[in-house]
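Down below is the structure, laid out as C-alpha cells.
Heads up, one of the protein chains got dropped from this complex, but the rest are sitting where they should.
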C-alpha cells in the first residue's frame, strides 16, 4: 500500500480538507525530494484543537518498586552502574525515558559508605528522600544531611554528588530531573568532576541555616542564579507550614492546602525548569476537578487517598508515585477521616509559565467532580 | 536477535558500563512489565557530554521553493487547503515537521483578494514578506499593510488573519512558528473565529505609529502581555538602523552588525518563545566561528554570501533560507566587496535564556574560522 | 508671647484636638529637653488630608530669561563661575533652589570654544537645547552633538562635560537636575575629573546610532545601569514620532499626544529619579483637567498655548517654562487653530512610582475643565 497524505482531513471551515489525488501525491513526492512538504497534509495534526498528551496516567506502587530497586544492590555495582536507579517509564514516553511529559524520575538506592561521583549537567535535578538514615548531598561545596521526606535541589550547572554516611543505613530516594526536556531542547552538557569528589566548603546545612528563615533573608547577599540558594527543604517545617496554613485558610478547591517550594530570594520556582510543591488534604477532603497544561508527578508523602485522572481512579498510599499529564482532568481525595494526607509534587510549571503556555480550566459538570469511568 | 540493553556503555569513571547478562536481561524485562527500567541501560544516552542536534544543517534555495509554492496555486484552493503553504522539512525533524529544532517554517502564497480565516492558537507566529504588493495582516483588530522584508508578529493568543488586497499582486512570504515546540510541550490550542473574520478596530498601522518611535513610548500605556505591542517591523527603518549602527560600532566578531527585533515596552524578545533579528555583513566581511545552544533559521534579506556550518559551506542569496542547529559551529561571510548583505533570523533564544539553557563558545583554532570540510 | 502647641487642632473623630494647658505646656517643654515631643501637637500638620504643595505654579518667559542669562556672559568668566547659569527659583522653594518640588532647573549659556570641566555627581541631569549651533556633551566618553530641542542625559554617576565647538555660536540650553532631591536624601557626591576633561572613546553620536533604532536593540548588549544607554534624543525623530502617533490615536484626554522618552533597553524612565516626555497638542486642542502627585516642569518646544493650573491661566510660547506642583489641577490648550504645539517636560514620576506615591484624579465638574480664577 502506498503512502497516504490525507489522514488528517477535517470538514470544518478554516481547517485543511484536501483529498489525495494522483497529481497531488506526485507533487508531495516532488516536495519531499526538496526537503519540503505541503502544510495542508499535516496542518490539522500539528494544530490540534487542544492538547492531547502522549503520557498515560499511571501509578507506580512503592511496594512494587522498592523490591525492584533493592534487587539492584546485588545485581550491579555502583562503579559499573554509576547509579543504581530504577526509572519510571511512562508507556507513552518510553522513547524519551520520561515518567510524564518531559520529566524523568527514578528510585535510587545506596548502601552506607557509598559515594557517587561528583558531576555537573545542564539538567535540573531534585531528590526526595523515602527511607534510610545517613543520606547526604553536596551541591557546590554545601553539604546537606537528609532524612525522610526531605527535598533537596541539585540545579542546572551545579557540581553535585550523593552519598550515604558510613554509619547510615541503606537509603532509597526519588530522583526527579528534566533530562528529557534538556535533551529535547538539545541543551544537555555533562562533566565528571576531575577529582571525582568535591570538597565541602561550608558548615554542614549552611544553606538551610541561612536561607530558610521565615520572612527573613541574609542581608547583603545578592543571589543572581536562576535557582534557589536554599538547596534543602526539610520535612518537619514543611509539614508544620501546611498545618498552620490549613488553620488559616480554606485552601484551593482543586488542591486543598497547596504550597510551593520557592526560591526565597525572589519567591519564584525552585529551579528554572522545575517547580515543586507539597500539599495537604484534610481528613475526608475531596477536591474538585480541573485541568491545566504542564506535566505533574506526585509522590504520597503521608497518609492515603486517591486521585481521579481523566475519569480513572488511582488509590495511593505512602511513597506511591503517580502522574497527571498535560490537560488531563484530575481531582484528589483523602481516604482517611482522621488523618491528613500529603502529596509531594514536581512539575514543569516554570516552563509553562515563562513560555506563555499555562492554561487552566475547571470541570463544570457534575458538581465539579468527574464521573469515574474506571 | 533478542533485544540488547548495553548499547551505550562508556568506560569512563562516573559513567554507566554494565554488560548484559542473562540475569540482568531477565531483570530488565521484569522492570519493563512494571513500567520501569534500569537507568544504567540508558544513562549515557540521555546524559550526553554535549548536545548533538538531530537537525541537519541545510539550505533551501528560494528559486527552487518559489516555483513549488506557486504551483500550489493551481493544485489546491484556499478553502480546501486552509493555507497554501510549502513547509521546510528538515531531514532530521520530519517527525515534527520542523525546519530546525522545534521551529516550523513555510512559504505561503496568496492571490489578490484572498483572505484566510481568522483564528487563534497558543503557538507564536511571524511572517516575513518576500514578494508582492497588497499583503496585510490583522492582529486583534490592528491591521498592518506589508511590503517586502517587512516582519510581522501574530503572537500566542491573538486573533489573526492574513490577506491580500483586491488591487494587490500575488504575494509570497515566509511563515515562522513554534508549532513543534508548542506541540511537544502539549500546550497547543486552536480556534477558528466564529465570524471567520475579525473587525478592524484601529487606524491602519496604528501599532507601528504608536510603538515604533526611537527612544520613546506612548505615555500612560501599561502593556502586560508577554509579546510586543509593536506587531510590524518595517524593512526601511530596519535597514537604516543597521546602517547607522555599522557606522558607530565594530559589531560582533561572530555576527557583524546584529540587532534584535524587540518588544519596545521592555526591551525583551518579540514573543515569549521566538526571538528575531536582522544582521548586516559589511562588504567583504567574514565573521569568526562560534557555537551556542538554540535553533536558528536564517533568511537572506539582501545581498549574497555564505555560511560555514559544522565545516560545510552554504552559499546564499536573496530569500534563500538555511538553518543552524543547536551547538553547531557557524560563521558567515559577505561575498560582495561593494554591497552589504543582510540576514533575517528567527530562533528559540527566549526559550534557551528563560530556561537557563543558553551556552556559547568561540571557535579557538585556526584563527577562529573553521576548516571547510564540504 | 510664649510658644503655643495647639495650632493644628481639628474637631474630627480620629484627629488630634488637644488644647494647651499650663500642665501640658510644661510637659511639652520637658519632652523637648529629652529630644522628644508629643505627637498630638503636630499630628494633624504632618498627616494632612491630601498634599498641599509648597511650590507655586509659575511661568518664566524665555524673552525675560534670555536677556538675563546673556548678561552673565559679560559679568562672570566660566573659570570663576564654573557654569554661567541662571536658575529658576520657585518662590515656595527658594530654600532648596528648586524650580518645582525637588527639581532644579536653570538656563545656561556658553560661548564658542568654551568647555566646562568634566565632573561627576550623584544627581541626575539633563540638558534641553534652546538655541545656538555647535553645542556638544560628552558622557562617559560618548560625544554627542546637539541642536535645538535635542534632549541629552548626563545620568547619576557618569562623567560628563558640556562644550561649544570653536566654529559654533553662542548656545543657550535648559539644565534639569534632581539636585534638591539628592541633597534632601543626603546622597550627593561630587568630583571634578583629574584631567579636567575626558577623552572621547567612541564614534561621535554612537549612543544614538546604536540605541535609537525603532523596535530594535543591539544584540549581545547587556545594559545593567539604572539609566538609559541612549543619551541623546533628537528633536526631528521625536517630532516625527508624535506626528505619526497623532494620526493613529486619540491620545490622552488630559495630555493630547504624550510620549515618554525611555530607556530603550527596558522601556523604563530615562533616569532613576527623572522622567521626561514630549507632548503634542493638535491645532485647537484643549485638554481636560486632572491632578496627580509628582512635580512637573514644562518647556514649550514649539507653538503657543496655555495651561490652567489650580484655576490660574498661564500663556506660553516657544521656550517659556512653567511648573505644575504636586496635586495641582492642570489642563492644557493649543492657542493655534492651524499649528500644533509641543511641550517638553521633565518630572519626578520615577520617584513617585517606585516609592508607591503615584495618585491621580480627574476633575469631575464643569465638563472636566476648571473655572479660571485668575
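In this document, chain identifiers A, B and C correspond to the written order of the chains, with residue numbering beginning at 1 in each.
The rule we apply is simple: a contact is a pair of C-beta atoms (placed from the backbone, for glycine too) under 8 Å apart; a residue touches a chain by one contact, two chains touch by 3 or more.
Computed from a predicted model, the values in this text were never measured in an experiment.
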- Message: Can you list the shown chains that the omitted chain is in contact with?
- Response: A, C
- Task: Name, in rising order, the residues on chain A that touch the hidden chain in the full complex.
- Result: 202-203, 205-206, 209-220, 228, 230, 233, 237-238, 241, 244-245, 247-249, 252, 255, 258-267, 277-279
- Mind listing the chain C residues that contact the chain we can't see here? 12-18, 23-24, 27, 30-32, 34-40, 42-43, 46-55, 58, 60, 64-65, 68, 71-72, 75-76, 80-91, 94, 96-97, 101-102, 104, 106, 117, 119, 121-124, 156-157, 179-193, 196, 226-227, 272-273, 293, 295, 325-327, 348, 350-352, 354-357, 359
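Simple rule for what comes next: only the chains that are shown with their structure count from here on.
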- Determine the centre-to-centre distance between chain B and chain C, using the mean Cα coordinates as centres, and give it in whole Å. 44
- Give, as an integer number of Å, the spacing between the C-alpha centres of chain B and chain A. 29
- Task: For chain C, write out the residues touching at least two other chains, lowest number first.
- Result: none
